[in-house]
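For this view, one protein chain was removed and the others were kept in their places.
Order as written gives the chain letters A and B; numbering starts at 1 within each chain.
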Amino acid sequence: MSRIIRTEPTAILSRAVEYHGFVYTSGVLARDLGKDIKGQTEEVLAEIDATLEIHGTDKTRLLQAQIWLKHIGDRAAMNEIWSAWLPKDGAPVRACVEAALADPRALVEIQVVACK
Amino acid sequence: MSRIIRTEPTAILSRAVEYHGFVYTSGVLARDLGKDIKGQTEEVLAEIDATLEIHGTDKTRLLQAQIWLKHIGDRAAMNEIWSAWLPKDGAPVRACVEAALADPRALVEIQVVACK
Partner (left out) sequence: MSRIIRTEPTAILSRAVEYHGFVYTSGVLARDLGKDIKGQTEEVLAEIDATLEIHGTDKTRLLQAQIWLKHIGDRAAMNEIWSAWLPKDGAPVRACVEAALADPRALVEIQVVACK
């Protein structure tokens, strides 16, 4: 059995879980849910950066991303921030669909799998 | 090529697939869809326990969970059952969004990735 490393486990989720060189993150919402889609996406990606750093990796090692948008019509605006954040030629695989999220003010949620 | 172990493959899905120490489960619905959100969540988690046991692992080795709720407003009630089920400090990463499910009576679907 390899070791599982859990970052900031709460009663419902861990911020990240690392196993065998893979780093899984929870779906992240913006902290300031008063921001628009671009502002919320920036906050979510900054949080993912910080989470990956805790596990000794970064956005150049992304494998998979899932993105949920409250309004699928926000996709182009979210993509602007997303593409600017990604390293050149370093995009993960991705699925992006519409879904109502835990907080009605939340416009975007992103969950990733990275490796070390 | 490492060996892939499939549990109860049907024409559309396997109950679980194990590869290289990782155990993936299908999205699970309650058997009794007449139950409320708490009752359905209990049934789903019991099924996940049984599935993980088949693969020689258990809920202390959860890496990732995805949860779909028919009504996102059921999140707090589902979380009560979910948190009571999780081992202390053993939460996986998680995303939880709203979605219509295969059966209109289904209120919750949960899919996990664990390891051995």
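The rule is short, and it goes like this: a contact is a pair of C-beta atoms (placed from the backbone, for glycine too) under 8 Å apart; a residue touches a chain by one contact, two chains touch by 3 or more.
Given the structure is predicted, the values throughout are model-derived calculations rather than measurements.
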Touching the absent chain when the full complex is considered, from B:Leu33, B:Ala46, B:Ala77 or B:Leu101: B:Leu101
In subunit B, positions touching the absent partner: 1-2, 4, 6, 9-17, 19-20, 22, 24-27, 66, 68, 99-102, 109, 111, 113
Chain not shown, touching residues in subunit A: 21, 61-65, 72, 75, 79, 82-83, 86, 89-99, 113, 115-116
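Heads up, the rule we're going with is that only the chains that are shown with their structure count from here on.
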Chain centre separation in whole Å, for subunit B relative to subunit A (CA means): 21
